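Pasting a structure here, questions to come.
Removed: one protein chain of the complex. Kept in place: all other protein chains.
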Amino acid sequence: MKRIRRLLIANRGEIAVRIIRACRALGITPLAVYSPVDRSAPHVRLADRAWPLPADPPAESYLNIARLLEIARAAGADAIHPGYGFLAENPAFAAACAEAGLLFVGPPEGVLARCGDKVHAREQIAQAGVPVLPGTGAVSEEEAQASAGRIGYPLLIKAVGGGGGKGIHLVERVADLPSALRLARGEAVAAFGDPRLYLERWLPRPRHVEVQILADARGAIIHLGERECSIQRRHQKVIEESPSPALTPALRERLGAAAVAAARAVGYVNAGTVEFLLDGAAFYCIEVNARLQVEHPITETITGLDLVEAQLRIAEGEPLALRQEEVTWRGHALECRVGAEDPHHGFLPSVGVIEAVREPGGPGVRVDSGLVPGLPVSRYFDPLLAKVITWGATREAALDRMEGALAEMAVAGVRTTLPFLRWAVRDPAFRAGDYDVRFAERWDERREGRGLSEGARMTAAVAAALWTHARRARPVLPRASPESAWRRAARVESLGDREGE
Amino acid sequence: MKRIRRLLIANRGEIAVRIIRACRALGITPLAVYSPVDRSAPHVRLADRAWPLPADPPAESYLNIARLLEIARAAGADAIHPGYGFLAENPAFAAACAEAGLLFVGPPEGVLARCGDKVHAREQIAQAGVPVLPGTGAVSEEEAQASAGRIGYPLLIKAVGGGGGKGIHLVERVADLPSALRLARGEAVAAFGDPRLYLERWLPRPRHVEVQILADARGAIIHLGERECSIQRRHQKVIEESPSPALTPALRERLGAAAVAAARAVGYVNAGTVEFLLDGAAFYCIEVNARLQVEHPITETITGLDLVEAQLRIAEGEPLALRQEEVTWRGHALECRVGAEDPHHGFLPSVGVIEAVREPGGPGVRVDSGLVPGLPVSRYFDPLLAKVITWGATREAALDRMEGALAEMAVAGVRTTLPFLRWAVRDPAFRAGDYDVRFAERWDERREGRGLSEGARMTAAVAAALWTHARRARPVLPRASPESAWRRAARVESLGDREGE
Amino acid sequence: MMKYTVTGPGLDLQVEVLEAPGGRYRVRVLGKEYDVGWSPALGTTHWWLDWDGGPQDAGRQVLIVEPEGNDLGVTLDIDHLDLRVLPARLVARRRTRTEAQQDVEIRAPMPGLVVSVEVQPGQAVAAGVTVAVIEAMKMQMELRTPAAGIVREVRVQGGREVSSGDVIAVLVPHRGGEDTV
Partner (left out) sequence: MMKYTVTGPGLDLQVEVLEAPGGRYRVRVLGKEYDVGWSPALGTTHWWLDWDGGPQDAGRQVLIVEPEGNDLGVTLDIDHLDLRVLPARLVARRRTRTEAQQDVEIRAPMPGLVVSVEVQPGQAVAAGVTVAVIEAMKMQMELRTPAAGIVREVRVQGGREVSSGDVIAVLVPHRGGEDTV
């Protein structure tokens, strides 16, 4: 059994910081990599050492397998943690690590390959007796036409090589099928380099509930309970909670057992997540995510476990540290993802430089963040800036703390999804636990400003007048943001060079 | 039973923020007060409304009973929370609140008076069969001479009206007694306006262990376990942990029972703390602190309870929400107090303006802080800036997380105790749980710089050279700190006025 | 006392602003006058509004104000409004401005190299706008407009050496607080 002493973290942002913190709590030496825009990012400064990557585009930075392995060698790393996204579920990378004699902190190549093939995985899971949605294997245009009738409309076209909610098409009527298939196939090739498509039944208003599992290399598998992830935008999760308000104890037990069965069916090893769609009391397994999830902290908060530590121990070959009956859950946890997107303008990505940040704190509040003044938010990477996690003895207490935490938080330099999150956690239906995957559409339906009280309008008007007045009557001399400090430094730099002895 | 709807918080800094956060989680309207230097402090901006106090000296601000009651009336408050320090244990204030028809969130006047009289409280506690240190009642010089022999040297002279470790004198030999008594009496008058003194046996190397209790108005009393507070400087706690590494399960049980008995002996109501000195397996009750303790978060972290909520509910007249056997403890918690004191220059208070702050986060980390850029740190108030609390499934995990959190934290604008705290949590004896109330003296014995590695010296030298070089070769144009922005605003202000229509 | 017209979706308000001591303002809106505090909260976009006796629950909060073209984007807790603010007596002002104008010469405070000139003749500028960046020996300095106005002349280009006292640009200032940009 090989102990991990030096861990290379092949990722950035809040998850790289999260993994470094786990290393600090385990006496492991964290080693970082960074693309040019990330040169002064928190994960670079918190790590014991950091190596530059050639350029910002992902293919040249955090997806640059060749360079990452060179660095791992130069760094004397004995393991690599891919975080989530980027190379986390890439079988070729896991294989390359193994060849290079490095532990890959995640499932082995074979498991990644099996889980990556949605169609094959679903068949194996169905054979294990776990309910899945009616659907097809990889289909040609003709086969699709045939089986579509059996599945019934509306239905979904999905990419076999897909994932993360990308490349999914909803087909309402038989007439739309051919064109939708052409469109989907083109996208699948472009996005995943794999033209294969399959069909699946569409549910009008399901809830998205997933189960966290841990599996060691010796075949032991346990689950850590579920996470409700129905608050999504464009199939991207934005708010998660655990336990799910939709489950009865009986249903929870059946779901946990199904998750373990599904994991066993694909021979799963390490930490993973089995995703289900919940339709009333019926549930259907849709896929197994072979990585650490963004929303893992809510499970950590109520179980008291450190999932990154669990991943590292399993990768080392250790048996699971606890048995199913030793898992305990306390209270309720919520996570809100704060992203650099403008919720008042179609959630367009907002790029810029972080000027200042105020993060919430106090009882029952955890913030996982990769924010620091001067950090560029570029178009190259995921817009996730920070995760606000709150805990409460009851769901209501956790919600109240989340309201307070979101009210305290502020980010200057880019626009964020904070207004959307504040709206969501105050929404009566959400507070009642009565919501599904289409909840977030209500934000778009909500006509800007219409909901505004007269007082709020007056406040905005007075603010606008005062801002204009202050700006005219007394120029606020520009505050040197770290970023402008950098630019200035850079300018003086050039002098320095010109004059250098 | 009266519900609290509008709560006036008669305090400042991190504890005012803590109480506001509790209000947010309970739907109570938090109302703040502030002295001039606190005008833009976090508690002022987080509250729903805030009222100014006439001046900064405590007597005119947070101890200003008359003004506070006027504000409570004007604010339509139905209760006042005193936090800790200031008026928290002042019977006259509790009485004045009652007269004004306001709930005082703390023990009733009578309990405060009883606990405030150390001698009387100790007698009642001893009568209840709880061990106390051999000592006297209030004594004249003559009586002191007489009873000193019985108690034995060295002994302590304490002020009957004292508390918070102030006005305590150690007497080594009989010859020193008279002068020490004169000195102590003078101090007692000056500090507490009460000349009464008593004698108590001195223990060479005790541990300071306290027990958190909750008592409702109907006589129900439970304890929430102990807090180890032996890391102190000048009788001020700096690091606390729970559970205490010094207790066996059996001893823990006896201590909890003794705490409940002591609380009952003084007729305690609301949240309080019973302090003990631990000498091997023997323990002695020294006093009952009739307030919320600074270190309450470590108990909250392992029990999952909100102690401020408990205080408010008890003040409303509600019965305790749980029975003793329903209290559960999970894992281990530590608290480090970050103060504006210079640990490299005799812990002198460091005053200034907070320029920038970086607070730690992530799994198992809680920060209770009243820090914001631009906040003046004045000589008027307690130097406590923030509390860093970490949790771990084991003591070791909590310690490792604390090391990481203290490494991440930084405060610019004043000097802080962070270097001392980093040293303490890495100290082998502390990590082994093997320490007592004299642990912190080792920091002073440690000769500055002696402990430094050659590498660290070189690093400091290179830093000094680079700082000097950068400063000479390329003036860093002044960064506008919020504070200088204020000064500038003020300057322009004056123009504005001169030109005002 | 300066008067502004604020318009936006379902909004058309007259707001009068008078500076008061202590960084506060007297604000008159819908016929009532208020004491209002306005100060920086976070970065350059977040402001603290402390509106004494203001609308229920709208009185004390952090707002985000960002210019969007000619409009101002104002983001509250949850909502966002695009507003337009104009000096209500703009036209009146314009008439009175011709008299009592005096050009201001902006000169190099020290000998050095003009790194860049950042204004053009005829350009309307607010107060505090950078006119030029001058590099003297080992430091750079930004020359700023002393008041809002119109740039009448620019006498140097970037890259030129200047001596202490050389005129860089000439500004036709507007008057006092009544300037328009």
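So that you can tell them apart, the chains are marked A, B and C in the order they are listed, and the count of residues begins at 1 in each.
Basically, a contact is a pair of C-beta atoms (placed from the backbone, for glycine too) under 8 Å apart; a residue touches a chain by one contact, two chains touch by 3 or more.
In this text, all values refer to a predicted model and were calculated from it rather than measured experimentally.
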Contacts of the hidden chain among displayed chains: A, B, C
Chain not shown: contacting residue from B:Ala175, B:Ala190, B:Ala257 or B:Ala456: B:Ala456
Option touching the unshown chain, where C:Gly8, C:Gly23, C:Pro87 or C:Pro173 are the choices: C:Pro173
Chain B, residues in touch with the chain not shown (by the definition above): 344, 355-358, 407, 410, 412-413, 415, 419, 422-423, 448-449, 451-479, 481, 488, 491-492, 495, 499
Contact footprint on chain A, counting only the chain that is left out: 40, 45, 48-50, 473-475, 477, 482, 485, 489-490, 493, 496-497, 499-501
Where the missing chain touches chain C, by residue: 104-112, 127-128, 136-139, 141, 143-144, 146-147, 164-165, 167-168, 173, 176-177
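Here, only the chains that are shown with their structure count from here on.
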CA centroid of chain B to CA centroid of chain C, Å: 47
Chain centre separation in whole Å, for chain B relative to chain A (CA means): 39
Set of chain B residues in contact with two or more other chains: 473-474, 477, 485, 489, 496
Per-residue overlap in chain C, given as positions that touch at least 2 other chains: 19, 40-41, 62, 138-139, 177
